[in-house]
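The complex appears here minus one protein chain, its other protein chains still in place.
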Amino acid sequence: MRRFDRAAEYLARSAARSTSRRGFIGRLGALVTATGAATLLPVSRVRAEKAAVPIQVQEEGDPNSCDYWRYCAVDGFLCSCCGGSASSCPPGTEPSPITWLGTCRNPADGRNYVISYNDCCGKAACGRCNCSRDEGASPVYQPTTANDLDWCLGTQVGVAYHCSLSVVTGPAD
Amino acid sequence: MRRFDRAAEYLARSAARSTSRRGFIGRLGALVTATGAATLLPVSRVRAEKAAVPIQVQEEGDPNSCDYWRYCAVDGFLCSCCGGSASSCPPGTEPSPITWLGTCRNPADGRNYVISYNDCCGKAACGRCNCSRDEGASPVYQPTTANDLDWCLGTQVGVAYHCSLSVVTGPAD
Amino acid sequence: MRSRRFKMLAKMLAGGFGVMALATTTACAAPRKAPPAPKVPVLAVEDVTTVELKDRIPPHWLVVNDVVFTHLLDGRAYIVDGDKGEYLGMVPGGHSHVGVQFTPDGSHLLMPGTFFARGSRGERTDVITWFALKDLMPGEEVVIPPKRIQSLPLLSSIPLTDDGRFVLIYNFTPEQSMTVVDAEAKSVVGEFETPGCALAHMTGPRSFMMQCADGSLQSGALDESGKITLGATTQPLFEREDPASDKPVRISASRWLFITFAGAVAEVDNASGTPTPGARWKLTGPGEDAWRPGGLQPYTFHAPSGLLYVLMHQGGPGTHKHPGTEIWVFSVASKQRVARLPIETPSTAIEISKDADPLLYTALFGSGTVVVRKPADASVLRKIEGLGNDISVLQAPPVVPAAGPAK
Partner (left out) sequence: MRSRRFKMLAKMLAGGFGVMALATTTACAAPRKAPPAPKVPVLAVEDVTTVELKDRIPPHWLVVNDVVFTHLLDGRAYIVDGDKGEYLGMVPGGHSHVGVQFTPDGSHLLMPGTFFARGSRGERTDVITWFALKDLMPGEEVVIPPKRIQSLPLLSSIPLTDDGRFVLIYNFTPEQSMTVVDAEAKSVVGEFETPGCALAHMTGPRSFMMQCADGSLQSGALDESGKITLGATTQPLFEREDPASDKPVRISASRWLFITFAGAVAEVDNASGTPTPGARWKLTGPGEDAWRPGGLQPYTFHAPSGLLYVLMHQGGPGTHKHPGTEIWVFSVASKQRVARLPIETPSTAIEISKDADPLLYTALFGSGTVVVRKPADASVLRKIEGLGNDISVLQAPPVVPAAGPAK
């Protein structure tokens, strides 16, 4: 289940500012392209992994912030704020084996990467760090790039949605 | 289940004003007395009743306001705001056959009345008009006057708490 | 009820509760002011009653769906009176609540729901529950395959046929299929594969259109027993760069308007059982390219006047869920905009009542408020506040022919 909270943003800001498009237009350079990376869906091979895996050394930005580059097409609670990280599910949840994909531009190297937005599943919503950036997201009848869908399909723990990962699956170019 | 929302009041006001006791002290004249009215617990005799029963003509005040006199010991969502009234459960809920009692002073006639705080049950919390006035409320080991308890006991529909009534069961004196 | 009351008391006295009741009767002799001389009669002892609503839903009542994102297992629908601005009651949903379906006679609400044996975990059970409008009590229930799509609410994932005979439930596991429920027999007809296509937009008593991943439309039909057969498919009608939203608008029994993220409109008619593309036009005119439809329920159609109401905002690609800051009104017949109405509160949902003298409703996700407006100028008639957490879609009921004992 994807959280839709531009509304909250609007509530917080004055209605008068609602025509500002800076935040959205600025991200258009990273227009999502769904690539053949559907075969690259990253599923945990190492469930024995314990600590949250941090972002990679050559990255920039704060993964607890909605502005972090990998989140260009995310829509949900950030697992980074829920006891996990951008690529690690919080304890007691299970990553979805299938998901939707986006493409985001890494400002540190100028490259585009295919990002896999696996859900972490089996617990009620985390409720922290709600982040909605729908760049390139499609309607639900085009599921591979649809972020309105609960992607907790095929898990052992059921479809309850807890939070969303943003996992680097490889360069997009 | 009783709602505890003086906290919200404190959040809304500045901490500096937190020593004001006007609202609470002002109500002490109606200090709750639990009387033998335990035998008067009002349970619906007329489930065929359709419209919400309004307050009685000789009353004053707004039953959608937490300040309404009957609510002197209520702690929960007011059924008046949930599709019911002070004595009518909202559609699709069932009044609890047992409950706790308080005594409130009716400003219109200066009399004290025993008020029965039946819960309306079987649906998740209404969430509207949260009102917490704990005058005379006791710990849960003294149940007849305890408002921390979910009183949806003995209903057909289960213990899910929806809202609270405040029903006149007779003069207290 | 009276007998039950005494039964409960007997139970209380039989248990330990009696001890406390006795203790209570003698305690608390707190000092109290002597009451002044009574000027008014003593208040009467009251009975507890339970409110009942009407037999059939009036056109100006509204169902307000709350998906409750942070507590997704407690979705619900509120019923409000648009004329009086009053809250009337609540119908419980379940995990990933979508909305209700009104029976054609306006007497019942069908509520698809998903539940787990242990809150958000354990065995999953999907059901359709019938709630009589009159008492809002859960009535009959049909257990369906636990596969219904879990997503942001889409009303075309749970349609009822126009005659109220069958419910279609779109499943996504990610295999795509449709469960058909016989609403008369209260039983599952079956589950039918719909590979590559999603949702069901009803185009007649027994026919519908689905939206497919390649941008095409697929027709489908139910036979008299409810069995689905898929029919003709169109060419792709939309580019992937600007897809039609999954919230099209029905403008007649067999015709729908599919509207893209950028505001291109395509009319499609399935009267023949083969989806037939009709007129194509745009919501925006010259110099208005910055404007787009947006929200969770971006458009609504008013059949008696032929007017389409659209929530519009300024934004680029990826803003298809952004709240509208203006309502643009179009004549579908003439494909012309007839009004451009700024609104004081950005809104993510818009709905209009289906009668000849309609009310226009808007809501902003997260606000808990429905704004009731005059359709002519979107001016605010009243607001209904305190409607939960996350209003997703609004549902105006069908106009029901006056019949039965209306109250």
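In order of appearance the chains are A, B and C, and numbering begins at 1 in each one.
Here is the rule we use: a residue touches a chain if its C-beta (ideal position, glycine included) is under 8 Å from a C-beta of that chain, and two chains touch if they have at least 3 such contacts.
No experiment lies behind these values; they were computed from the predicted model shown.
Touch with the chain omitted from the figure is made, among B:Pro63, B:Gly84 or B:Gly122, by B:Gly122.
For the chain missing from the display, the contacting residue among C:Val48, C:Val68, C:Leu109 or C:Ile327 is C:Val68, taking the whole complex into account.
In the complete complex, the residue from C:Asn65, C:Gln176 or C:Gln297 that touches the missing chain is C:Gln176.
Hidden from this view is one chain, which touches chain A at 29, 31-36, 38-47, 49-53, 56, 58-59, 81-85, 87-95, 97-98, 105-106, 108-113, 116, 118, 120, 123-124, 126-129, 136, 142-145, 154, 162, 165, 167-171, 173. Listed here are the chain C residues that touch the chain not shown: 11-12, 14-17, 19-20, 23-24, 27-28, 30, 68, 70-71, 73-74, 92-94, 113, 115, 117-122, 125, 127, 129, 138, 173-176, 193-197, 212-214, 240-241, 388-389.
By the touch rule set out above, chain B reaches the unshown chain at residues 1-8, 10-11, 15, 18-19, 21, 24-25, 27-28, 31-32, 73, 98, 122-125, 127, 130, 132-143, 146, 148-150, 152-154, 157-161.
In this text, only the chains that are shown with their structure count from here on.
With each centre defined as the average position of its C-alpha atoms, the distance from chain A to chain C rounds to 28 Å. Inter-chain centre distance (chain A to chain B, centres taken as mean C-alpha positions): 45 Å.
In whole angstrom, the spacing between the mean C-alpha positions of chain B and chain C is 32. In chain C, no residue reaches two or more other chains under the touch definition.
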